[in-house]
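Okay, here's the structure, questions in a sec.
One chain of protein is taken out of this complex; the other chains stay put.
And then subunit A:
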Amino acid sequence: MSKIGVITFPGTLDDVDAARAVTYAGAEAVSLWHADADLRGVEAVVVPGGFSYGDYLRCGAIARFAPVMTEVVAAAAKGMPVLGICNGFQILCEAGLLPGVLIRNQGLHFVCRDQWLRVENASSAWTSRYEQGAEILVPLKSGEGCYVAEKSTVDELEGEGRVVFRYVGGNPNGSTNDIAGVSSANGRVVGLMPHPEHAIDALTGPSDDGLGLILSVLDSLVAA
């Protein structure tokens, strides 16, 4: 059975739902602790949402220096798939695994709603189960989700198909080009602000559209 790690920092909220999504997809969820420089033999890592270190200084700025992140960065360099959700996306940006940064929402409102996204790239390690251009409904809940990067970086992301998810039906936070999620150049590291781990069962979420991310990465692990 494939093992997928889920990191817990002080202030992480969504590690339980992320682990539940991993289990739903038929893999073994392995808890990873921020202070341990040990990935416990996992084949992929989910950096879940929340408010690591109270969002002090900047979202993700302190979590990026946690011992476990040193291991994640090293493993990602060797091709291990990494998914950052919400605060996890912010952490991956601060850690340099993904370009750009997430800043305060335009209009300052914390946005909490079910959000439609379009899958713009169905070839990343975390999106291969989706049809290109598919629209999925997952919860969004963030106050600092406005994606910003240098113009040359945004042009590069757009040109290389590295905008993986885009908001549809209205931009919730002022994000550049309606960007909801991006990937690394090799498509193995993906970050997005909305929460696919909250949308894995119609009983507890707006859809089960989010489970496809975990199923996709499991496909990539089996194929590897």
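By definition in this document, contacts are C-beta pairs under 8 Å (C-beta built on N, C-alpha and C of every residue); 3 or more make two chains touch, one makes a residue touch a chain; residues count from 1.
In this text, contacts and distances are computed from a predicted model.
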item: Per UniProt record, name of the chain withheld from view ["Nitrite reductase (NADH) large subunit", "Electron transfer flavoprotein subunit beta", "Competence protein ComFA" or "Phosphoribosylformylglycinamidine synthase subunit PurS"]; value: "Phosphoribosylformylglycinamidine synthase subunit PurS"
item: Touch criterion as defined above, residue of A:12, A:52, A:105 or A:121 at the omitted chain; value: A:105
item: Which of A:29, A:46, A:61 or A:117 contacts the chain that the document leaves out; value: A:61
item: Contact with the hidden chain (one of A:94, A:120, A:178 or A:209); value: A:94
item: Touching residues (missing chain, whole complex) on subunit A; value: 57-58, 61, 94, 100-101, 103-108, 146, 148-150, 174
